[in-house]
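Note that one protein chain is taken out, while the other chains of the complex remain in position.
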Amino acid sequence: MRKDQNLGEYLRAQGVSRRGFLKFCSATASLMALPPSAIAQVADALAKARRPSVIWLSFQECTGCTESLTRSHAPTVESLIFDAISLDYHHTLQAAAGHGAEAARMAAMEENSGEYILVVDGSIPVGNPAYSTIAGISNLDMLKETAANAFALVAVGTCAAFGGIPHANPNPTGAVSVSDIVTDKPIINVSGCPPIPVVITGVLAHFLTFGTIPELDALGRPAAFFGQNIHDRCYRRPFYERGQFAETFDDEGARKGWCLYKLGCKGPTTYNTCATLKWNEGTSFPIQSGHGCIGCSEPDFWDKGGFYNPISAGMWGSRDALLGAAAAGAALGVGSALAARARKKKAQAAEEA
Amino acid sequence: MTLLDFASGPGMQWALWIFVFGVLWRLVGALFLLSRKDLTKPRQYNSVAAGLGAIISRSAPAHAFEKRILFQHVTGYVWHFALFISVLFFAPHILFFESVLGFGWPHLPNTIILITAIIATAVLITLLIRRATHPVQRFISNADDYISIFVVLIPLITGILAFAHVGGRYETLLAIHLLSVEVMLIWFPFGKLMHAIMTMPARYQAGTAFGRRGVKA
Amino acid sequence: MSSLDAIAVNTEVVTGNVEPLLHEVRHALKRLANGEDGTVIDLRSLPLAPGEEEQIEAALGQGEVRAELNALGPSLVQETSYPGVWLVTHRNAEQAVVGRFIEVTDMPELLKSQQADIEYGINRLENELKN
Partner (left out) sequence: MNVEAMSLQDFRGKLEQLSEGIPGQDMSDEERVRRAKRAFMQKLNGHRAVDLDSCLQCGMCAEACHFYEATQNERYAPVYKYRPLRRFYRREMSPMRWFYRPFTRDITAADLKEWQHLVYDACTGCGRCDMICPMGIKISAAIRVVRHGLAAAGYVPPEMRVLRNEQRDQNTLFGVGAEQLKALVEKLGAQGISVPLDREQADVMLLTTAVEVLLFPDAFAATARILNKSGADWTIRSDVFEAANVGIITGDDPTMSLAIRRIVDKAKACGVKTVLMPESGHAYQTLRWEGATEMGGALPFETLSIPEFISGEVQAGRLNLKAQSNGASVTYHDPCRLSRKGGVMQQPRDVLAALGLDVRETPSNQRENYCCGGGCGEYVLSGAADLRQKAFEIKRREFEETGADAVVTGCANCRINLLIGAENSGWETPVTSLVETVAANLAD
């Protein structure tokens, strides 16, 4: 796609009919969790969309997010979106290596100054920047440098969005999220470990379509995907209402597909769209396959008292401490009673004297 | 640390500590004031049976009083049963108790819990209104009486809201619910909620005191 | 347990969303009959239990029209047994479902020849004739 072409022209040139385009728009609207009534609007906008430049930086990460993305519904619709953007820098996916790669990044930054989108996956170590460097540049420096002239940032994955697993207690690298470093640019957090691939492409599609930041929730996540919790949209919710719970992973309740709340499901406190979009082309999602939600799209999900601890169970430490408090209370009770009795005796003695 | 992390972690921890500490403090402190031994010759009676008997018999007023206190009697029962069912048989609550006590018990379907919780709330509000308007109750009431009602009412309301996901995000509602329970736990030993603990010794001592005189408490 | 298949896993659960959805379709049909606009329901936006999509399909049944189109992968447009209710399934080139909609309309937009395509066709035909 040439940079002076808009998407409509590009698709036409690719031999995509108007029908094909409308179908693409339907899928894209669905992808962005927009109501079907918005398809016409999407079609209008998409036809005129310009091709944005995207720079993708990977810091302290496991490449799971990229894996997730590249495993998304291969070629057609999402790939069209990728065709429609100019992915100018991406460690894992780019052909260039070494200085050439860095030169491509610098060139893209210069050419599209103030207009490119910076996608980040992975957290940034600030404890000691040397924990993670690229081409001799610390993650911190590279992020600051690249973010300076970006139009907006997309933090892909929980590590980039909230610090994620590197940030988990005791956080040996001093890992922080993108929003801990960059404070003067719009940042869209696409959390999840990994995020649902269509959510990543959905956010890019939004950019592509409207050239704006989608509506965000309190944690900077696109409200369209993170607006509702897993629990509210879970197909096992009726079991919760009826109080039917699997007690273990191999009991009758588990086999009957009952609610996994007691097995530590974090669905009620996790905001993501797994229950509706599902994974692997809509095949399933963790709860459907019998395991509770671990809350991977939430900050500090690794430190919420264990994946198998029910939400309502306290994270309050040992029973011994409670016994200690009881003993201390009893001791104070005895003490205060003894003191009161001593006063009583003294008063009595004083009276008799 | 999020609000929920605080509420379910250190908040709950401290609240439980203060609760247990305060309850023992007040209970032991009162009992340990000791009483002079009653040296009079009792009628034939079994002090344990009399004490335990009173714990049961005081759950219902004597026939002669029934008419005059019917409203309080009925609302009292409905309130306590609805509260206990809501608190003790809601699955997430049981999981909490299990994490504290080390054992759990069967739960009831959520729809039943929702109904009992709404009933409990409605009755408590009714009792609050009565306290504020009934000549005797209004006259004898002090801050403790109202605080004690509010610290119980708020966990009920926030619990229902959290359950129904109304009025905010679930984790916020849950955190507020937990915090309100913590406030209740902390207030418990200092205010008249303590009656829940004192009922047993108070009724027991009434039972033995009346029992030795050959009177049914 | 000799094999995983020996574990009887019951997935016949209900979200209770099927019936409300059918009611929504009913209301949409009434609006359509009154001359109001059609309605499109995105099946991907609803929490459905395994098997519930099939239940919806079965409940709607199959009607007289069934059209397949090939644009960026195959799409199936199937009129259900309730005239005016269409089930549209978009697939990509790999046959993976990329969108599933219930359309309540007298004629799905996608089946109509598109103005832009018509114009493009005219161009193409004129070019053919010139040669």
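For clarity, chains are labelled A, B and C in written order, and residue numbers in each chain start from 1.
Just so it is clear, a residue touches a chain if its C-beta (ideal position, glycine included) is under 8 Å from a C-beta of that chain, and two chains touch if they have at least 3 such contacts.
It should be emphasised that the depicted structure is a prediction, and the values quoted were computed from it without experimental measurement.
Trainee: What shown chains come into contact with the chain that's not displayed?
Mentor: A, B
Trainee: Pick out which of B:Phe32, B:Phe97 or B:Phe150 touches the chain that's been left out of the picture.
Mentor: Here the residue in touch with the unshown chain is B:Phe32.
Trainee: Using the definition of touch stated at the top, determine which of B:Gly11, B:Pro92, B:Gly159 or B:Gly207 touches the missing chain.
Mentor: Spelled out, the listed residue whose C-beta touches the missing chain is B:Gly207.
Trainee: If the hidden chain were put back, which residues of chain A would touch it?
Mentor: Residues touching the hidden chain, for chain A, are 332-333, 336-337, 340, 343-344, 347-348, 351.
Trainee: Hey, which chain B residues sit against the chain that's not shown?
Mentor: Here the touching residues of chain B are 22, 25-26, 28-41, 43, 54, 58-59, 61-65, 68-69, 72, 76, 134-145, 189-190, 192, 194-195, 198-199, 201-207, 209-210, 213-217.
Here is the rule we use: only the chains that are shown with their structure count from here on.
Trainee: With chains as vertices joined when they touch, what's the shape: line, ring, star, complete or other?
Mentor: line
Trainee: Chain A to chain B: how many Å between their CA centres?
Mentor: Measuring from centre to centre gives 42 Å for this pair.
Trainee: Quick one: report the Å distance separating chain A from chain C, using the average Cα coordinate of each chain.
Mentor: Going by mean C-alpha positions, chain A sits 31 Å from chain C.
Trainee: How many angstrom between the C-alpha centroids of chain C and chain B?
Mentor: Roughly 57 Å separates the two chain centres.
Trainee: Would you tell me which residues of chain B are touching chain A in their complex?
Mentor: That would be residues 2, 4-5, 8-10, 12-13, 16-18, 20-34, 91-93, 95-96, 98-100, 102, 107-111, 113, 165, 169-171, 174 of chain B.
Trainee: Which residues of chain A touch chain C once you look at their complex with the stated criterion?
Mentor: For this pair, the touching residues of chain A are 12, 16-20, 22-24, 26-27, 29-30, 33, 35-37, 39, 73-77, 80, 233-239, 250, 255-257, 275-277, 281-282, 284, 288, 290.
Trainee: Provide the residue numbers of chain C that touch chain A in the complex, in ascending order.
Mentor: Touching chain A from chain C are residues 7-11, 13-16, 40-42, 44-50, 52, 69, 71-73, 75, 90, 92-94, 96-99, 101, 109-110, 114-117, 120.
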